[in-house]
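Every protein chain except one is present and positioned as in the full complex.
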Amino acid sequence: MSSRLTPQPFEWIERARPLRFTLEGEAIDALQGDCISSALWANGVRILGRSFKYHRPRGIFSLANHDINALFEYVDDTHLRGDVTPVPAGINLTACNTLGGLKQDRYRWLDQLSPALPVGFYYKVFHKPRWLFPFWERLLRHTAGLGQVRSSWRRRITPKWYEHCDLLVIGAGPAGMAAALTAAEAGADVILVDEHPHIGGSLDYQWTNDPGAEAPRATLKQGVTAHPRIRIMTATVAAGYYQDQWVPLAGPAGIAKTRSRALIVATGVIEQPAVFRNNDLPGVMLASAAQRLIARYAVKPCERAVLLVANAEGYRAALDLQAAGVELIAVVDLGEPAERGPLASKLAATGVEILAHHGLYAASGKDRLSAVSVAPLGADGSLDDTQERWLRCDGVILSVGWAPAAHLLYQAGATLGYSQTLEQFVPLELPPGIQAAGRVNGVFELQAQIEDGRRAARAALAELTAATDVASEIKTSGPASNHDLAQYRDPNAHSHPWPIVAHPKGKNFVDLDEDLQLEDLLQAAREGFDNIELLKRFSTVGMGPSQGKHANMNAIRVLAKVLGKAIDETGSTTARPFYHPLRLDDLAGRRFRVHQRSALHERHEQAGACFMEAGAWQRPEFYGKAEQREARVREEVAAVRGALGLIDVSTLGKIEVLGRDAARLLDAAYSMRMTRLKAGMTRYALMVDEAGVIIDDGIVGRLGEQQYYLTATSSHANATYRSLTRFALEWGLQVRLVNRTGQLSAMNLAGPNSRRLLAELIDIDLTDDAFPYLGLREATIGKIPARLMRVGFVGELGYEIHVPYHRGAELWDLLMRKGQPYGIRPFGVEAQRRLRMEKGHIIVGQDTDGLTTPFEVGMSWAVHLKKPFFVGQRSLQILKPGTARSLVGFELQPGHGWPEVAECHLVIVDGDIRGRVTSVAFSPARGRIIGMALVDSEVAGLGRTLPIRATDGVLVTATQVAMPFYDPDGLRQQADVQRQEVA
Amino acid sequence: MKLIPLPDLGPHPVTEFDYGGEQSRPPLVADDATWAAHVFNRTGAPGVLREWWYHRPTGGWYLFERDTAQDRFLRSIPVQDICYELPTDTSAV
Partner (left out) sequence: MPLRLLKFALRGTDAEPRFFPPEQPLADQYDIVIIGGGGHGLACAYYLAREHGVKRVAVLEQGYLGGGNTGRNTTIVRSNYLTPEGVQFYDQSLKLFQDLSEDLDLNLFYSTRGHFTLAHSDSALRTMRWRAEVNKHFGIDSELVDRQRIAKAVPEMDLDCGGDQPVLGALWHAPGAVARHDAVAWGYGRGAWQRGVEIHQKTRVTGIRVEGERVRGVQTNRGEIACDKLISMVAGFTPRITEMVGLQTPIEIFPLQACVTEPVKPFLNSIIVSGSLHVYVSQSSRGELVMGASVDPSVLHSTRSSFGFVEELADKLLDLFPLTGRLRVMRQWAGMSDMTPDFAPIMGTTPITGFYLDAGWGTWGFKATPISGKTMAWTAVNDQNHELIKPFRLSRFTDFDLVGERGAASVGH
């Protein structure tokens, strides 16, 4: 603990709670409250990481969540940012992106190679000859990326939740705290959020030794902490701004998705580096980083420091360093010290050498800083390197300027512009509901920041109370709100317009994430990438994990200089979410999946069903073990054909249509006539879209003059309900629709024995005259109220029975029990598919595609073009003459086995694709494999061959045959035949 | 997350809605080309569109005018304003 200072007034460390971790095997003593970087620095460790491209040693630079070169990992995590991650007790950390460890990183020779690797070099090499590129690519991939992903990692569940408030204040520095307090006192419900573990912001690291800060600090910190209407969320990042005041707040517990009615951005500024040779050596750091080290962690940043300053903050930092016992070798001012205010005079009085109008030319040292050279600035603003003078030091502290942390303002649609006065971007116009306060708004003096916070709060509240839906308890108190955003802005620049020094040997870094030197940006501009976005994309400036927080501003300055344009004309790059990166685990949150379960699901499980997913539903594909699939399916088919089967069809859409215009609605929505349907009868219903393409089918039944009931395919149930609802509105119809899909259980009892079983249980007459084919009846089965439709999808005598959801299992049990003597057997989706195929019935979406019309699948009979209107009718009138495809039935030779013909195998005639198989399976009824194919009409024709390119590309010749394949006259589902058979 | 202002129920998150697309009335008497244009063509350019939105929790359709450049919901349109008569089915029972 060599460089730990005496207790600091606002330190975050807890001296009574020591802990220990290791870095690449070396034990590190730390204190609770340390971050990884502060603990290492306190222990004299200076190489905290290696840079991305050249593997140069890097130390502490910002200590503000963008020290991207100090990334650590261990067996259970990676990309831990040393400058913000709390020390992990007992963990063995290693640095990301080294080969053989921090000190001996075997990639460090890359630094020597840098002249051969200028900006964008990879675009210009490795691609000739082409066949060698994969070799180079493999080589390059070894050097790509930072951390290591481990295959043992599993999803970690973290919660997400919602927060609501009147006002969300982002940033708990002086301006943010003042804003929160003002708003809360006026009655607003406030959330105050800060990315650091403690509130206070710059008050507690930049203003620590300022007596004038004591009173406001106490008032603000105690005020916001104690106020009942302020909720404080620390260690929480406002990750982005999204439409309608939607801000995810990412904290240690998870992500709070927050909706506020107003938002104050008091996010402060991000300190910007000076660019000179070797400005990345460990020991070179931003003044705010040095101040954070001292104030938060009581760690001495260095022993002998040289400061480069261009603002009053630099002198404040110098005094802070002095107070921490750091020897100040020199303060190098890029401008005139006399203009820096009283702090400069105060420092001068201590006898420190202050060099006016000087700059830093280069730093030097092996693996850590040992000296820096200074030189006077010439009249043109460039350094006079002939007068270079070296100063021995182990710290170079930079205080040359700031960039606003305006990311959320940009995302919210604010307009920012460059202020020549402040040499900083400031907000010019803010969208409704958004305010900015404090340094992000160009307000630097402490009291002014506080006033600006209050102003922003009043402005936000005035907007809220002006809104019509406002909560009345918020009072606009105090003086008439002055909404002038610029009222408290500083009259002086706190940033230098050109903190950049060229050097013939380079290594003057603009972007530390991406190892980009000044020359790289200049070269990119020379090659024509002289637009800020092109510059960014070619050079990758600002593309690293910190997203350019310390690089973008200087890149814009460089480009403006190259182009001879103002900063505003040069532009800024877009600040996309996130402000800091968020973990995929946290973004995902808990895992929710919607499951829809039939009332009969447990029955299927008990019966050993093998399930298949159908949207959110699980449906039995067949009953039995996976390896018995074919045998079981055939048994199920045989049961339905020969005795009795029962299938759960609860997934079908089930919709009631009631009211005066019910018939008109259905007549116009479906292609068949529905008005003439008699009560107590059903009819097949085909739905096409406006382009005439088949989108759904089902059954429409009429229960009474103004009462219809219909079914839709499982996957289209909700869409059909939505369409019908909308048609009713568009056509001004008096009709009411009820989607009962989830309320009702449905099952199809099918097979020659179905009537006999049902007759035992039902309270109505099932004879053919009383309940004919396609009839619809309401009845009671056992004690269960049911609606029955006599349909023939699978081609046998059958009844589709719809009952309330909670009675579904009861009915299933009853039918299964009483059906035993009739040979009942449950059947699944696969058996149903085969049964219906034998009948030549299509499945929408399987036997049709995104362009299929009814004419193509032989369903002209379902299209009544002479009706006055139905959806898609006009298109079908146009399409009918040009029908170019046909759905044909085919069969293979009996005994055909290999090569297997599967659905979606192609029909190939004379080497051309002429169609595809849409359905295919073994037909027990025909004793051979049968199928359907959607083919060009030119190749369709009964008795003609159908060459199919089967598995392994082998051509199989099928023969086109008439459909239905089974019971072509539909006698099986007709009662008379049935009666004879049964008799 | 985007909020959609329902006329009677206040703002609701966009995730509760299904987008129904641009509202347009079919030309009931039209030549083939006019009809095809109705079926396929859309107002593609940014501007104020009349669109259908289906609110799943209440099972209701809503019509809004929305600025598709700014994603701003400008007003809700009473459905009566856009409904049209179906051609009469004289042969209906």
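As written, the chain order gives the labels A and B, with residue 1 at the start of each chain.
The definition used in the following text is that a residue touches a chain if its C-beta (ideal position, glycine included) is under 8 Å from a C-beta of that chain, and two chains touch if they have at least 3 such contacts.
Fair warning: this is a prediction, and the values are worked out from it, not measured in the lab.
Within the complete assembly, A:545 is the residue of A:18, A:187, A:251 or A:545 that touches the hidden chain. Only one residue in the set A:17, A:164 or A:576 touches the chain that does not appear here, and it is A:576. If you put the hidden chain back, the residue from A:103, A:257 or A:561 that touches it is A:257. Screening A:90, A:528 or A:897 for touch with the missing chain picks out A:528. Interface residues of chain B with the unshown chain, by the touch rule above, are 1-2, 14-15, 18-19, 21-22, 32-33, 36-37, 40-46, 49, 51, 68-71. Although one chain is not shown, part of chain A still touches it, namely residues 77-79, 113, 115-119, 121-130, 133-134, 137, 140-141, 144-156, 160, 240, 242-243, 246, 248, 257, 523, 526-531, 533-534, 537-538, 545, 547, 576-578, 581-585, 587-589, 591, 593, 595, 612-615, 691-692, 715, 845-846, 848-851, 875, 878-879, 882, 902-906, 908, 913, 916, 949, 953.
Following the convention adopted for this analysis, only the chains that are shown with their structure count from here on.
For the pair chain A and chain B, the distance between C-alpha centroids works out to 28 Å.
Taken together, the chain B residues at the contact with chain A in this complex read 1-3, 10-11, 18, 20, 25-26, 28, 30, 32, 35-36, 38-40, 52, 54, 59-61, 71, 79-80, 82-90, 92-93. Partner chain B is touched in their complex by these residues of chain A: 242-244, 246, 257, 259, 469, 663-664, 667-668, 675-676, 690-691, 721-722, 725-726, 729-733, 739, 867-869, 874-875, 878.
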